[in-house]
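All protein chains but one are shown in place.
In this document, chain identifiers A, B and C correspond to the written order of the chains, with residue numbering beginning at 1 in each.
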Amino acid sequence: MPDQYRDVRTRTITLCKSLETEDYVVQSMPDASPAKWHLAHTTWFFERFILQQYVSGYRAFDDSYDYLFNSYYYTAGQMHPRPQRGLLARPLLREILNYRNHVDEHIQRLLEFPSDEVIQRAVLGLNHEQQHQELLLTDIKHLFSRNPALPAVDPELPAPPSARPPELSFDAVEGGICEIGHGGDGFCFDNETPRHPELLADHEIGSRLVTNGEYLEFIADGGYRESELWLSDGWACVQREGWDRPLYWSRDRDAEFTLGGSRPLDRHAPVTHLSYYEADAFARWRGCRLPTEAEWELAAGQQSVQGNLAETGWWHPAAARAGDRQYFGDVWEWTSSPYAPYPGFKPLEGSLGEYNGKFMCNQMTVRGGSCVTARDHLRPSYRSFFYPDARWQFLGFRLARDGSGAA
Amino acid sequence: MPDQYRDVRTRTITLCKSLETEDYVVQSMPDASPAKWHLAHTTWFFERFILQQYVSGYRAFDDSYDYLFNSYYYTAGQMHPRPQRGLLARPLLREILNYRNHVDEHIQRLLEFPSDEVIQRAVLGLNHEQQHQELLLTDIKHLFSRNPALPAVDPELPAPPSARPPELSFDAVEGGICEIGHGGDGFCFDNETPRHPELLADHEIGSRLVTNGEYLEFIADGGYRESELWLSDGWACVQREGWDRPLYWSRDRDAEFTLGGSRPLDRHAPVTHLSYYEADAFARWRGCRLPTEAEWELAAGQQSVQGNLAETGWWHPAAARAGDRQYFGDVWEWTSSPYAPYPGFKPLEGSLGEYNGKFMCNQMTVRGGSCVTARDHLRPSYRSFFYPDARWQFLGFRLARDGSGAA
Amino acid sequence: MPDQYRDVRTRTITLCKSLETEDYVVQSMPDASPAKWHLAHTTWFFERFILQQYVSGYRAFDDSYDYLFNSYYYTAGQMHPRPQRGLLARPLLREILNYRNHVDEHIQRLLEFPSDEVIQRAVLGLNHEQQHQELLLTDIKHLFSRNPALPAVDPELPAPPSARPPELSFDAVEGGICEIGHGGDGFCFDNETPRHPELLADHEIGSRLVTNGEYLEFIADGGYRESELWLSDGWACVQREGWDRPLYWSRDRDAEFTLGGSRPLDRHAPVTHLSYYEADAFARWRGCRLPTEAEWELAAGQQSVQGNLAETGWWHPAAARAGDRQYFGDVWEWTSSPYAPYPGFKPLEGSLGEYNGKFMCNQMTVRGGSCVTARDHLRPSYRSFFYPDARWQFLGFRLARDGSGAA
Partner (left out) sequence: MPDQYRDVRTRTITLCKSLETEDYVVQSMPDASPAKWHLAHTTWFFERFILQQYVSGYRAFDDSYDYLFNSYYYTAGQMHPRPQRGLLARPLLREILNYRNHVDEHIQRLLEFPSDEVIQRAVLGLNHEQQHQELLLTDIKHLFSRNPALPAVDPELPAPPSARPPELSFDAVEGGICEIGHGGDGFCFDNETPRHPELLADHEIGSRLVTNGEYLEFIADGGYRESELWLSDGWACVQREGWDRPLYWSRDRDAEFTLGGSRPLDRHAPVTHLSYYEADAFARWRGCRLPTEAEWELAAGQQSVQGNLAETGWWHPAAARAGDRQYFGDVWEWTSSPYAPYPGFKPLEGSLGEYNGKFMCNQMTVRGGSCVTARDHLRPSYRSFFYPDARWQFLGFRLARDGSGAA
C-alpha cells in the first residue's frame, strides 16, 4: 500500500513534466480546472477525508484550503465556485507542491500501521487521484487548443502506429438475463453496485470502435445538416454551437489537435472528442444504435482489461489491429444508457456519498476508459458519465443494433 | 369517427369559453405557447398531415401557416421560432377560428369515406389535439400566474371536495419479469411500443400521491436548504432560481394559484407544480425513492382508468378518498426513469417520426395523466416526459422503496 | 383648455383606429410597450399627478393600476417591470378604455374651474400624451415588423409624394456666442431650460436630411465593413448584431417596412431607423460630422415649425422639395451632443423631476421631431434623447462640418 500510494502520487507529478509554471494556472472553461487546482484538490481529498478524520491533533496545512480545494462536497463545507478556479494566481505552484509533500509525509506515516478504514479511504483517494490525472491531461489539452499557436502539451509525445483496421463486423449476442455491476473483492466505486441481473434482448455489438475515416463519410453525406438524424436537443446544440466536426479537428478536416500538437488526421484511428449527440446521430445514419451499458459490460467482461491505455505513452487513440476489440482504452465509449442508480444502489455514508450518486441525472454513461486512463484503474464494471454535449474528454463510441433473434 | 372528430375539436373551443381575445395572444415563457397558437397548430396538424397528403388538389387555407404553425417537424419544412410565438398579434383570433372551420369542413368530408390511413392519421391528430388541450390550459394558467392580480382563468370553476386522505401505506410487489408497453388493439403513441419484458426487483409502491400537507413538513424540516437531499443539478437549480416552494404556492404557503384563481392551500390534496428535482429530494428525505416507470405501469395496469380527470370539471388535484389509488388523473407522476426508447423501438415513418422519438434524451418519464387530461386519452402504458426542472404542468409524485424480499 | 384636453386624448384613440384587439397586447422588445399599456399609462399620469393630488376624496379607478401603469417614477411607488408589460393580458382593452373615460370625466370636470397648478399639470399631461402617441406608433410598427407577413399597421396609409430633392449644400454659420434653450412663455419641458449662452465655432450645416440614395452609396462603398469609419462601441454593435442596413430595409435593400406595410425604397426620401453609430459613421465617411445640438438649434430657430409632421397623414419621411430645410418633422435628427443638463438646470420638484433629468447619461440628443410628431408638440428648443444603438424610432440625420473661418 505505501508503494502504491507513492507510485500514484508520483505519477501525477510525472504527467506534468512538460508543463511550465504559466500552464498550471489557467482555466479554459467552467468544466475544466487549472492543473494547479488538480494537484491541490487531490491532496485535499487525502487531508480532508483521512488526515483530518483519522489523525488526532492533525493541523491543516493551510486553513483556507478547505474552502479553495473542495470541489463539490457540500456536507464538508462551503467551496470556491468552480468557474472561478482560474482566478487563483495564488497559492503558487511551489506552495501547492509543498502542500503535496506535507500531506504525503503524513499519509505515508499513517500507512505504516493503517486501520482498515484508513486503507479503504486511501484506496479511494488513489482512485480519485487517477481520475484527476486523466482530467488534468484533458483539461490542459483543452487549454492549449484555445491558443492560436496550438502548442503541444508534450512536444516529445510519440505518435501511435497506424494501419488499416479490420472491417467493422457485429458480434451477435443472445438475449436473456445477465448480471452486471461489481461483484468481486477489489475496489470499486459505489455506483458500480450492487451487482444485479439485467434482462437483455437479442442484439449485436460492433467489433471495434468507429474510426475517423467512417466519421468523415458521415460528414461528407451531410450528417451535420440533416435534422432528422439528430435528437432534438442535439440538433439545437449543433445549430447553437455551429458544430460541423469533432472538437479538435481542423477546419479542413485534415488535422487533429493532440497532446503532441497538431497532427495529420489518421483515418484508421478511432474518432474522438465528440458528444453523445454526434455519436447517436452517426449511429442513426448507419441504421444502428449505441449499445446500452449492460450490453457493453456483458461483452467487455469477456475481454481482458488491456488496450491503448495511459501506459502505452501514446495518449491518443490508435487504430485497431487484427483481433483488437478495443473495449478498454483509446476512448470512453458513449452508451445509450442515462447514468442512473442500479436497483438497490446505496451511496457511501457521509460526505463521500456525494462522490457519485448526486450526479445521476441528465448525464449519459460512458464505459471502457481511454488512452489516458491508468491500466490498474479500470474494470469492466467501471462507470463514468458526462453530459451529452461534453466533448473535451477522450470520448468516442462503438455501434450496436437489435438482434435478428437467431444468435 | 366523424362524431369523435367533432367532439374533440369542439371541446378545444369549449375549454376556451372563459377566455377573452387578449388572453389568446400572449406567450409567458419560451416553453409555453399562446392559446391562439394552440388553436392554429392543432388545425395545421390535420391540414399538413392529412389534407395536404390525402386530398388531391387541396389548397392550403393560407400558405404562410405552414411556417407559422409547424411546431418542430423539421422534415415538414422550416418553422417560426418557438420563443417568438407570442410576437404574432396576427393572424387574428377570428382568422384562426375561420381556419379551424375550413379544415374541419374538409376533414369531415374526408371522414365520410375514409381510407385506413386517413383514419389512423385522424386518430393521431385527435390525440395530438387532446395533448394540446392540456397544454392550452397549463400555458394559460402560467400566463395568468404572471399577472400581479392573479386573475382566475375560469372564475366559475368549482373547487374539488376535500377531506383527510387515507394514511399513506406501501403496496408490496414481488420482483420478476413483467411486461410493459402497449400491447392491445387501440391507439397508442409509438413511444409506448413495443410491449416488452422488464425485470423488476422486489419493491413497494405508495398507496396514493404525496400531499401538500406532507410536502409542508418537508419544507418545515429545511428540505430546500439541505444540499445532501438533492441531485447536483437540482441543487444548482434551487440556488439559481431561489426555489423554496412549489411553483404556484403563495410566499406564505397558505394559498395556491389554480385555474379558478388563488385558493387556500388544501393540505389533503396532492402536491403539484413541482419539478423532478423536488420530488426526488422529498423522496430521499423520506428514505424512499420514486418508482420506475415499469413499477408504475405494473401497478397502474391493475387499476381501472378513472380518477380526477378533466371530466370532473375541477381542473385541480383532489384529496384521495378511501380506496383511491390515484394512478390516473390529479397529477402526472414523476418516475425515476429517464425517457428512453423501449428495446426495439421504431419511430413512425416520415415526419411523424419526429413526434416522440427525438425527445428521448435529458427528460424524465411521467405517468398517469392529470386533472386536465381527457379520460379517453389515457392508458396505463401512456408515457409523457418533461425536463427535470419543468414545473408548469400538473406534475406531482408518489413514493416507492426497495422491497424487503418478502412480498 | 378643456377642448385641447379632449382633442389630444381623442387623437390617441384615433391613432389606433386600424388596430385589432390582439394588436394592443404584445410587447415586441423591452424598449417597446404594448398599445394597451400606452393607453393606460398616459391615463394614469393624469390620475396620479392631478386627480390624486388635486381632487379631495378622489378614489382610484383601480388600486392595482398605480403599480401596473407607473413607468419609472420611483418616488411615486413601485412599478411593474418594464420588460414584463407584454405579460399583462389583463386588464382587458375595454377595461382600459373605461379607465380612460373615467379619468377623462374627472379631469374635464376639474378643468371647468381649474387652478393654475392644475392647468400646468394638465398641459404637462397632454404633452406627455403626445410623446406616447408617437411611441405607440413606433412600438406597433416594430411589433408588426417582427411578423413574417409584414402586415400594414394602416393598410390605407397614403404614400408621401416623391421627387429628386435639391442637391445637398452647406449653410455657413459664423461662430460666436448664441443663446439656446427655451426662453418664451409657452410650455416646455424642464430639460430645455435654462436658456443660456453657448459658444460656437465657425461651422457649416447641411441644407437637408441625408437620403436613402446617399445612404445606399455608403453601403455600396463598404461602409458597414470598414472598422475605421466607426466608433469603437458602434463597431462592436455592428459585429454583434450583424447590421448591414437600416432597421426596416429589406435584405436586398429594395423595400422598406412602413406603417403602411412594405413599400419600394424611395431613394429621394430621408434615410431613417438607424442608430447614432450609423449616422456618425456615414458622416465620417463623407468627411463631415454631425451637428451639435446648439448648432442645430441656432439654425432651426430661424425656420418656422412646419414640415412633414403627423398632420400630413403620411407617417413616413418624405423627399425634400425645393426650399425645404427639413428641420422639423420627417425624422428626429441625431446630434453629436450627449444628452446632458444645461448649465444651471433644475429638474421639476417631486416625482415629476424624474421625467427627464435622470436620463442625462449615456444617451444622445435628437432634435426636430418626426413624421409622427404632432405639430403643436414641437419647438426649436425641444430635446429628445435615445441610446446610441436605438433604431426603432424615426431617427435620421443631417451633416455638418467645421467652418472655413470665413462665413
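Please note the rule applied: a contact is a pair of C-beta atoms (placed from the backbone, for glycine too) under 8 Å apart; a residue touches a chain by one contact, two chains touch by 3 or more.
Treat the numbers as computed from the prediction; the structure is a model and nothing was measured.
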{"item": "Shown chains touched by the chain that is not drawn here", "value": "A, C"}
{"item": "Listed residues A:Asp3, A:Glu22, A:Glu167 or A:Glu349, member touching the removed chain", "value": "A:Glu22"}
{"item": "Among A:Gly57, A:Pro148 or A:Gly323, residue touching the chain not depicted", "value": "A:Pro148"}
{"item": "Positions on subunit C contacted by the hidden chain, ascending", "value": "72, 74-75, 177, 196-199, 201, 227-228, 230-235, 276-277, 280, 336, 338, 340, 343-344, 353-354, 358-362, 388, 402"}
{"item": "Residues of subunit A in contact with the chain not shown", "value": "20-26, 28, 36, 64, 67-68, 80, 84, 86-90, 92-93, 143-144, 146-149, 151"}
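FYI, only the chains that are shown with their structure count from here on.
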{"item": "Chain occupying the most central position, where position means C-alpha average", "value": "B"}
{"item": "Relative to subunit C, chain with the most remote C-alpha centre", "value": "A"}
{"item": "Interchain centroid distance [CA atoms averaged], subunit A/subunit B, Å", "value": "37"}
{"item": "Where subunit C touches two or more other chains, by residue", "value": "none"}
